[in-house]
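Complex shown without one protein chain; remaining protein chains in place.
For reference, chains read A, B and C in written order, and residue numbers begin at 1 within each chain.
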Amino acid sequence: MPRVHIPAPARDLTGGEVELELEATSVRRLIGALDERFPGFADRVLEDGELKPGLRVAVDGHVSAMGLLAQLEPGSQVHFLLAIGGG
Amino acid sequence: MAKQRIVSTSINGNPVEFLAAPRQTLLEVLRDNLDLIGTKEGCSNGNCGACTVIFNGRPVDSCLVLAVEAEGGELETIEGVAPTDGLHVIQDAFLGQAALQCGICTPGFIMSTKALLEENASPSEDEIRFHLAGNLCRCTGYDKIVRAVQQAAEGVTN
Amino acid sequence: MRDFEYEAPMSLDDAVALLSGNPAAAKPLAGGTDLIDHIRTRRLEPDLVVDVKKIPDLNVLEFGDDGLRLGAAVPCYRIYGDPQVAAAYSALADSCRIIGGTQIQSRASVGGNLCNSGPAADSTPSLIALGARVVIAGPGGRREVAAEDFCTGPGQNVLESGELVVEIVFPARPAVGGSHYRRFIPRNEMDIAVVGVGAAVELDESGQSFVSARIALAAVAPTPLYVEAAGAALSGQPVSDEAIAAAADAAREAATPIDDMRGTVEFRKHISGVLTDRVIREAVARARGEETGYRIGQ
Partner (left out) sequence: MATVEDRQFRVEPFPGGTPGNQRLVEEGRLPDYDVVGTRPIRHDGTDKVTGRARYGADIKLSGLLQGYVLRSPHAHARIVSIDTSKAAEVPGVHAVCTNADMPSADHRAGDLGEGIVDWYHLNQNVLANDKVLYTGHAVAAVAADSVHIAEEAARLIEVEYEVLPPVLDVREARGADAPVLNDDVRTDLQPAGETGDTPTNVAKHFHYEKGDVDAGFAAAELVIEREFTTETVHQGYIEPHTATAFWSPDGKITVWTSTQGSFMIRMQVAELLDVPISKVKVVPMEIGGGFGGKIAVYLQPVAAVLSKLSGRPVKLNMDRSNVFDATGPTPGSYMKVKIGVDAEGKITAGEAELLFEAGAFPGSPINPGCMCVFACYDVPNGRIDGYDICVNKPRTNAYRAPGSTHVALATETIVDEICEAQGICPVEFRLKNAVKEGDERVDGVTYPPVGMWETIKAVELSDHWQSPLEGPNRGRGIASGFWFNFGGNSVVAATVNEDGTVSLIEGSTDIGGSRASVAMQLAEILGIAAEDVTPTVVDTDSIGHTDVTGGSRTCHATGLAAIKAAEDIQAQLCQRAAMLWDVESEQVEYGDGATLTGPEGKTISFQEIAGKLTQTGGPVVGRGSVNADKHGGAFGTHIADVEVDPDTGKVQVLRYTVVQDVGTAIHPSYVEGQMQGGAAQGIGWALNEEYHYGDDGRLHNASFLDYRIPTCYDLPDIETIIVEVPNPGHPFGVRGVGEVPIVPPPAAMANAIFRATGVRMRSLPMSPPKVLHELLSSDG
């Protein structure tokens, strides 16, 4: 199962859980599964059904260009990160 | 408004007459009136050297010269540096040593280098760095510029 | 940029006539390296700019047995480029080598630096240390003032309306004499003095004792500051750490700097002493003909 890293500010919802394994084949489904288990999670990361402006999803350490559409493999590691602007 | 004056001068070896209001700097007239846009504006107060031209044999910041002061004078700008059949040895050296990144300061550095090498054909590294302190570059850290001037000096002497 | 008229008179009389005909709103232009920027930023708002560079009297550079005549419009590069001037009046040459960068030195003049009357002017302490006098022409004729009496406040000086500086005259240098100017700046070049010190010393024939000395500071008071007490601390004394320390103390005491973005009072006072010490030592070494390895900026 993919593993998702819960950002520290959202751990109030997960009872302090930092990393979870959840059955999901895409980031969108993963968020749905998280919200089902921890109601309110989706509101923290989504706005009008899309990732909040500036929020990014990293799969296996790489910020995915696909966002919610990114496909997950059984061993995928998922992180929520903010966009980073370079100079 | 103050009357425009006719200014007679020589630019890159050619006689040039132009009209200028007293408040126009040489930099403004070169760029806006004469289309010599190779001379760049970086600070307009003599602190960056991007607008360096050679005026009566001396490097000057053209932002701190009134165009009317050029009456009867001789000007050299970056446009006049290269011979018709190629590049000047300084220009070759800047290219070969990768002595430019964004390139906006490059014309000014080349003019200052030209003035330096005409006065001192084999400057030490310290002399190069001192002479070029009036030209700011924010991209290169100056290392490759100094190498280029050294290479150009060898080219000038040989 | 603000609109103004431009004239380039060929004679001193014409320049005086132009300046005195429009006294409030006319400004002389020599190198222009301060004036043009000040007009652009509206610190000055002249209606007439009088270019004085074509006047022969202001372009004199004459070195002789009885001293040096320096026309007010002579650009810095001509001064340090003259081997005799640079050797005899080395503090003046030191100043001219560090006013702006090479490009500025092609245009900027010591006369302009003086008339701009900034407290941090790099050449004025050298003029004071070298005992220079300023020759002024105006509608009322010619007059002279000592360099240390020229500036009266930040941007202010003794010039009356319609007057301009014609030349700066320096007395002959003593047989065993040396002079030096250096400034403290955060970078090594292209800066305004946080503190500047000019010193001229005369030693006895043995080179072991001070006969006399004149010391002046920049950027530690509303005007360039002649510190008579610092010179007095050296005069007649053997060249020694104690005498030099006493002069440095006097300079530090005389300094009344302000806090600004270029330095604090604490810092400027401290540096006044440090720099005075170093400048005297360099001047002594030059008087003795010794090499010191002085490098600009350090």
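To be clear about the criterion, a contact is a pair of C-beta atoms (placed from the backbone, for glycine too) under 8 Å apart; a residue touches a chain by one contact, two chains touch by 3 or more.
What you see is a predicted model; the values in this text were computed from it and never measured.
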Original post:
In the intact complex, which of the depicted chains does the undisplayed chain touch?
Top reply: A, B, C
Original post:
Looking at C:147, C:190, C:233 or C:283, which residue reaches the missing chain?
Top reply: C:190
Subject >> Contact set of chain C toward the excluded chain (per top definition) >> reply: 1-3, 41, 184, 186-192, 194, 260-264, 266-267, 270-271, 274, 297-298
Original post:
Which chain B residues touch the hidden chain?
Top reply: 21, 23, 31, 35-45, 47-48, 50, 77-79, 81-82, 87, 91, 94-98, 100-107, 110, 128-130, 132-147
Original post:
Can you list where chain A touches the absent chain?
Top reply: 5-11, 18, 41, 44-45, 53-55, 58, 60-65, 77, 79-87
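The rule we apply is simple: only the chains that are shown with their structure count from here on.
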Original post:
Considering only which chains touch which, how would you classify the arrangement: line, ring, star, complete or other?
Top reply: other
**OP:** Let me have the rounded angstrom distance from the C-alpha centre of chain A over to the C-alpha centre of chain B, please.
**Re:** 56
Original post:
Just curious, how far off is chain C from chain A if you go by their C-alpha centres, in Å?
Top reply: 68
Subject >> Centre-to-centre distance between chain C and chain B (centres being mean Cα positions), rounded to whole Å >> reply: 28
Subject >> Complex contacts: residues of chain B adjacent to chain C >> reply: 1-3, 5, 21-25, 44-47, 49, 52, 55, 58-61, 63-66, 68-69, 71, 112, 115-116, 126, 130-135
**OP:** Give every residue of chain C touching chain B within the complex, in rising order.
**Re:** 1-6, 8, 29, 32-33, 36-37, 39-41, 49, 51, 53, 75, 77, 100-104, 106-107, 188-190, 295-296
